[in-house]
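Here the complex is missing one protein chain, while the rest keep their positions.
Right after this comes chain A.
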Amino acid sequence: MTNAGTTVAAADPPTSAVRLPRRRGIELALIVLAVLLSVYGYCAVGLARHGTLPPGAAGYGAGLGVLALVAHVAVRIRAPYADPLPLPIGVLLNGLGLVLIYRLDLTTPHDRAAPAQLVWSTLGVALFIVVVLLLRDHRVLQEHAQACMVAALALLTLPILFPAVNGARIWIRIAGFSIQPGEFAKVLLAVFFAAYLAANRSALAYAGRRFWWVQLPTGRVLGPIVAIWLLSVGVLVLERDLGTSLLFFGLFVVLLYVATGRTGWIAVGLLLAVLGAVAVGRLEPHVHSRVQDWLHPFASIEAGEGPGQVAQSLFAFAAGGMLGTGLGLGHSSLIGFATKSDFVLATAGEELGLAGLTAIFLLYALLVERGYRAGLAVRDPFGQLLAVGLASLVALQVFVIAGGVTGLIPLTGMAMPFLAQGGSSVVTNWAIVALLIRLSDSARRPQGDGPEGTPHHPDDGRSAGRPQDHGESEASR
């Protein structure tokens, strides 16, 4: 670490180096805007439903504001160069999600989900703060890739021991709280994939036998990763959680492509996907019915059994039209089951219209774009792959669930990031945002400033599990 001291000293005079703007002020302004928008939505619901401002509006605004500000302060302290957009986007989406859930609670007075969601959001922001404060360097994660993998598999396997809920064995209940361990596993698997691929990407890219135009990797390299992927997907099929299965597969293929640059991977991936889809579609009646619902959403109406969930969801979107009915004035509760979780986007579509839905999609797109930007800017392959993985995770989640509820693809249960009811999902997404903040901070931080004290060396990806300890370099600042 002696090296660190010298570089810091060299960069110390502020006049000599070109300092990138930290843009924390922009972040703060955007956070204030996000909180105000959420409070406005909350008030709009109350005014529409009861003609008065909801009693908790001030408390809600204050709570969300304090959470966001604490997170902002944490970023200011530990990640001053971070991208200013991810945090406000997270706050706005989470705030909007709380508004939508609060609004849907009004139609189900006996089943209130907003208070619990608020608790989970708090936990999520707390995790965000913990990650930003304690994880000084993302490369620490690389060292614990193996542990991440083991933990992910454990989390995925855990719910098998618990009874199935609504046909899917993905929940565990502890002390009244339902937890979906698979959500946490997403981030852990992304970390593991990124670390593993960063370490082995050369071997994956260049070794192996050519088969037609596809360069097949050697079994030795490919073996472990396919095994783990198969295992996780197998577990998911057993748990009947197709959305997550699809998500992992997509993540795997994207990271593999980015790491190796081999289009052959995409071909292999698509082939595997088709084979898997056909096999699962044949074998699993659960999946088969989902595909039928997608192809013929109105079949149950024609059969005289009334509209199914997908049909009700389409009705809700259609009712929104261009501008929507206004918050609190739609009838998305007709969807019935899972209105607040899987189908929460239908409420947004009905009450905010295509205009609001476009705004929400753009927020997600912006978040994904900032993630990719961090991936492009960060200097180590693990960081690049991790940023790409996390951003893709968000994009794929949004696509799988939003595509499902709008009838673009068969519906698979999954939480809309930040919007949907589901504590594990909110916490996980805050962790993703925290990691993106960390990665973007690393990417933009002037070299030698702060924890990334070691001068960056061209990393060919063989550094997985390297012994250096980056945490100590903070002392040199």
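We take it that a residue touches a chain if its C-beta (ideal position, glycine included) is under 8 Å from a C-beta of that chain, and two chains touch if they have at least 3 such contacts; residues count from 1.
Operating definition for what follows: contacts and distances are computed from a predicted model.
Novice: Absent chain per UniProt: "Carbon-monoxide dehydrogenase, large subunit", "Tryptophan synthase alpha chain", "Penicillin-binding protein" or "Sugar ABC transporter permease"?
Specialist: From the choices "Carbon-monoxide dehydrogenase, large subunit", "Tryptophan synthase alpha chain", "Penicillin-binding protein" or "Sugar ABC transporter permease", the unshown chain carries the UniProt name "Penicillin-binding protein".
Novice: Of the residues A:G95, A:P381 or A:G422, I need the one that contacts the missing chain.
Specialist: The one listed residue touching the chain not shown is A:P381.
Novice: Tell me which of A:L28, A:V280 or A:A395 is the one touching the absent chain.
Specialist: A:A395
Novice: Would you mind spotting which of A:T122, A:T157 or A:T406 touches the chain that isn't drawn?
Specialist: A:T406
Novice: Given that one chain is not shown, which residue among A:A62, A:I77, A:A154 or A:A318 touches it?
Specialist: Going through A:A62, A:I77, A:A154 or A:A318 one by one, A:A318 is the residue touching the chain not shown.
Novice: Touching the left-out chain: which of A:L118, A:V254, A:V268 or A:V433?
Specialist: Touches the omitted chain: A:V254.
Novice: On chain A, where is the contact patch with the chain that was removed from view?
Specialist: Against the left-out chain, chain A lists 254, 257-259, 261, 298, 301, 306-307, 311, 314-315, 317-323, 325, 331, 334, 349, 353-354, 357-358, 361, 364-365, 368-369, 372, 375-376, 381, 384, 388, 391-392, 395-396, 398-399, 402-403, 406-408.
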